[in-house]
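In what follows, a single structure is set out as structure tokens and then discussed.
Of the protein chains in this complex, one is absent; all others appear in place.
Chain nomenclature is as follows: A and B, assigned in order of appearance, with residue numbering initiated at 1 for each chain independently.
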Amino acid sequence: MNTFVVKSSAMVQQKEISLPPFSRGFHLITRYIEQELPELPEQGMLNILIKHTSAGLTLNENADPSVREDFESFFSRMVPENQSYFIHTMEGADDMPAHIKSSLFGASLNIPITGGGLNLGTWQGIYLCEFRNHGGRRRLVLTVYS
Amino acid sequence: MNTFVVKSSAMVQQKEISLPPFSRGFHLITRYIEQELPELPEQGMLNILIKHTSAGLTLNENADPSVREDFESFFSRMVPENQSYFIHTMEGADDMPAHIKSSLFGASLNIPITGGGLNLGTWQGIYLCEFRNHGGRRRLVLTVYS
Partner (left out) sequence: MNTFVVKSSAMVQQKEISLPPFSRGFHLITRYIEQELPELPEQGMLNILIKHTSAGLTLNENADPSVREDFESFFSRMVPENQSYFIHTMEGADDMPAHIKSSLFGASLNIPITGGGLNLGTWQGIYLCEFRNHGGRRRLVLTVYS
């Protein structure tokens, strides 16, 4: 596919889902997302929005779980709890760092669709980034447009 | 909406706007953006691009203003001014940190549209992230596709 392939079509498909609760940390959810998708078009885009301000979504390494452990270690140090200057502290020590990390990672992903599947790199997977100690079920909006 | 809802349509709507000048810090602009939007489709996406390299956009907590104060406190420490190794210093001490923060937050947002409105979480609002001391009016491109 090194020249542009042109597809004529016009469809928006949309759905909201809830993930099961995940522990604080980074979790590979590619298969979970794929199971929720409809039959995908030949060409298009998938947008995923997480409807929360203390969690995030990102693409990263899908093979070695130690990457996800190192993410948690690094970001817990980079955005430490209990900073003396924090004033938004009523919801717990993990809350304000969770808001900060949510904006560092971002709340949505855009993934191209090609040949009826997600067109990710070999090593790319979709991470749920759970920044709260007890975040509970997280809601996602999936939008496929083509 | 736990199964996919399919809508046939094909429209791109686009507009450029200028925000009023904001002080350095994080500002909730959800209502401002909503006022600028056309009648929204049943299903689609909104993209917002900020056409600047020393400001950003993000989704975060829309209720308690102290979150936005803590954002400013945290990121001013995380990306300090006057680092001895900075060489891009001619536009002032706040300039290079502003470029760095702009890329950490990102210059654009994608928000799903559902039922004629922005489909954000209950606590999600749109932040303008103003990283310059005197950033002036910032220009945004709003694109609605459905």
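Just so we're on the same page, a contact is a pair of C-beta atoms (placed from the backbone, for glycine too) under 8 Å apart; a residue touches a chain by one contact, two chains touch by 3 or more.
Not measured: the values here are computed from a predicted model.
Peer 1: Can you work out which residue in B:5, B:28, B:104 or B:118 touches the chain that's missing from view?
Peer 2: Of the candidates B:5, B:28, B:104 or B:118, B:104 is in touch with the missing chain.
Peer 1: Determine and list the chain A residues touching the chain excluded from the picture.
Peer 2: 1-10, 41, 43-45, 58-61, 64, 66-67, 69-71, 73-74, 78, 104-106, 109-112, 114, 119-124, 127, 145-146
Peer 1: What residue numbers in chain B mark contact with the hidden partner chain?
Peer 2: 10-17, 38, 47, 49-53, 78-79, 83, 85-88, 96, 99-100, 102-104, 106-108, 110, 139, 141-145
Basically, only the chains that are shown with their structure count from here on.
Peer 1: So how far apart, in whole Å, are chain A and chain B when each is placed at the average of its C-alpha atoms?
Peer 2: Averaging C-alpha atoms per chain gives centres 18 Å apart.
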